[in-house]
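The other protein chains are all here in position, but one chain of the complex has been omitted.
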Amino acid sequence: MSVTLVFLGKLADLAGAPERAVEAPLDWSSLVEALDGPLGDAVAGEKVRVAVNGTVLPEKTALFAEDGDEVALLPPVSGG
Amino acid sequence: MSVTLVFLGKLADLAGAPERAVEAPLDWSSLVEALDGPLGDAVAGEKVRVAVNGTVLPEKTALFAEDGDEVALLPPVSGG
Amino acid sequence: MAKDVRLLETALVPEAALAAFAAAHPQAGGIVSFTGKVRPDGDVEALELSHYERLTLPGMETLADDTLGRWPLDGLLIQHRIGVMRPGDAIVLVAAAARHRRDAFQAADFAMDHLKSDAWFWKREKRADGWHWIEPRAQDHADRHRWNQDTDLAP
Partner (left out) sequence: MAKDVRLLETALVPEAALAAFAAAHPQAGGIVSFTGKVRPDGDVEALELSHYERLTLPGMETLADDTLGRWPLDGLLIQHRIGVMRPGDAIVLVAAAARHRRDAFQAADFAMDHLKSDAWFWKREKRADGWHWIEPRAQDHADRHRWNQDTDLAP
């Protein structure tokens, strides 16, 4: 019963790994709770967006993920 | 004692050859006189420009060429 | 096949890709291309582009469709590197083939502006003191905003 978090860009550095499994179900408050310190601050910052199974959420606080879902945490893109 | 006329583009077709030698010195009226028929009409037309030794004349009726000069008759360019 | 969109994990060779693209579109009167490379100046030793499987290539496909919808093109090529690159390596190649020159210029320009500011890539540079993440450039956003705003593919 888990959700896979995927950390992109500098969030992977802050997380210490590109992925992490967290307990399902997952909503915004339980995500913030699960990510403490600078990682949690960064993810909560207004520039980070959230995608569930490849769909970017218009409003990340509306996050809801269940067992088997993949939640990506997307910092601002830096271009090609 | 001659001036070389160089015919570009469709003027070469009208002239029947890419070049022609005419008597020096040459001014605008003697040029028009030397080129009769459709060729003369085309050269006199407002879109044809004249260059002497590689310099385009601002006003072709100011033409004056001497022995050894090259006079080019330039129809509108049609692009690359 | 009007659209050819690829993410490359190994070397992007612009001349070879362009030759293949031109051969695939013999009917096009004009082809405009842009090649972007890792600049060999400064103290940058390496560049790494990371992507997100579920968004990056789909986003590039959407950008290609959008570009094809805006200009009458015979073909559109978008190739983008991911992974670690060295100074002088090609990062991106965009090519647009069209009957009319202006369409090809605008399409390539549009696709590049959106790739630079709007595509799902994250970039870091290795300098003498280690790796540094690169933030978005204000100029890239300004470039994108020259076009109208119904085409935001990423925030």
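Per-chain residue numbering starts at 1, and chain names A, B and C are given in the order in which the chains are listed.
Following the convention adopted for this analysis, a residue touches a chain if its C-beta (ideal position, glycine included) is under 8 Å from a C-beta of that chain, and two chains touch if they have at least 3 such contacts.
Being a predicted model, the structure only gives us computed values, none of them experimental.
**Q** If I'm reading the header right, one chain is hidden. Which shown chains does it touch across the whole complex?
**A** B, C
**Q** Could you tell me which of B:16, B:37 or B:54 touches the chain that is not displayed?
**A** Result: among the candidates, B:54 touches the missing chain.
**Q** Which parts of chain C face the unshown chain closely enough to count as touching?
**A** Contacting residues on chain C, toward the hidden partner: 14-16, 18-19, 22, 26-37, 39-41, 88, 99, 101-102, 104-105, 108-109, 112, 116, 143.
**Q** Give me the chain B residues in contact with the hidden chain, please.
**A** Listed in rising order, the touching residues are 6, 8-10, 12-13, 49, 51, 53-54, 56, 70, 72, 74-80.
By definition in this document, only the chains that are shown with their structure count from here on.
**Q** Taking the mean of the CA coordinates per chain, how far is chain A from chain C in Å?
**A** 27
**Q** Indicate the whole-number Å distance between the mean C-alpha point of chain B and the mean C-alpha point of chain C.
**A** Inter-chain centre distance comes to 51 Å.
**Q** Multi-chain contacts in chain C: which residues touch at least two other chains?
**A** Within chain C, no residue contacts more than one other chain.
**Q** Please set out, as single numbers or ranges, the residues of chain A touching at least two other chains.
**A** In chain A, no residue touches at least two other chains, as defined above.
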